[in-house]
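What follows is a set of notes on a single structure, which appears directly below.
Note that this complex is displayed minus one protein chain, with the remaining chains in position.
Let's turn to chain A:
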């Protein structure tokens, strides 16, 4: 198979860090906070590398849109087995306004430019829990509310990785050394002909309200009384 796979990897706040909202409510605190690759993106990379190891695809390209630091995330993807990286340089105000629409435009433009047959992303898409590569189509098993669903899709296609798709590998020390030699290309969104203007404006960011303590009741009558009191029934 001579297919190329594009995998999107995003640099996000580390999942173990407690997120705090900035005092001016314009966003969350990111300065000095530990960042790493989105765990779902790790699963996406793992799936792509496994496909390459099974010799079903030829090349894995890791892509990240963001400021200079996104290159660290691409390096981690390279250390896990991706062949080369593309860093779409977006910084400052543009980065703050970068929404799903803009990123999709960028990925679509890159997919065309690099002649990509399959794009694998972390969650929020088709939630694949198993992917089978066939001649020119994919058999994807995904988890839905009622159970499991198996669908067949033609390529080029976009698949997103769910938690149970695989267990990502550790980047071994020798692979980290090898990743040093792999290429990362930098492109600007304008090179891809993508317009970054956003239709959305962030008005304010707030923490979710604190969970209130619950109240225990002794009997069903008590429960009904409480529900009436709070105007629910």
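Just so we're on the same page, contacts are C-beta pairs under 8 Å (C-beta built on N, C-alpha and C of every residue); 3 or more make two chains touch, one makes a residue touch a chain; residues count from 1.
As a working rule, contacts and distances are computed from a predicted model.
For the chain that is left out, the UniProt protein name among "Aspartate aminotransferase protein", "Origin recognition complex subunit 2", "Short/branched chain specific acyl-CoA dehydrogenase, mitochondrial" or "Ethylene receptor" is "Short/branched chain specific acyl-CoA dehydrogenase, mitochondrial". Contact with the omitted chain, checked across A:92, A:174 or A:208, is made by A:174. The residue touching the chain not shown here, chosen from A:30, A:68 or A:186, is A:68.
In the complete complex, the residue from A:79, A:140, A:158 or A:196 that touches the missing chain is A:79.
Contact residues of chain A toward the unshown chain are 36, 68, 72, 75-76, 79, 170-177, 179-180.
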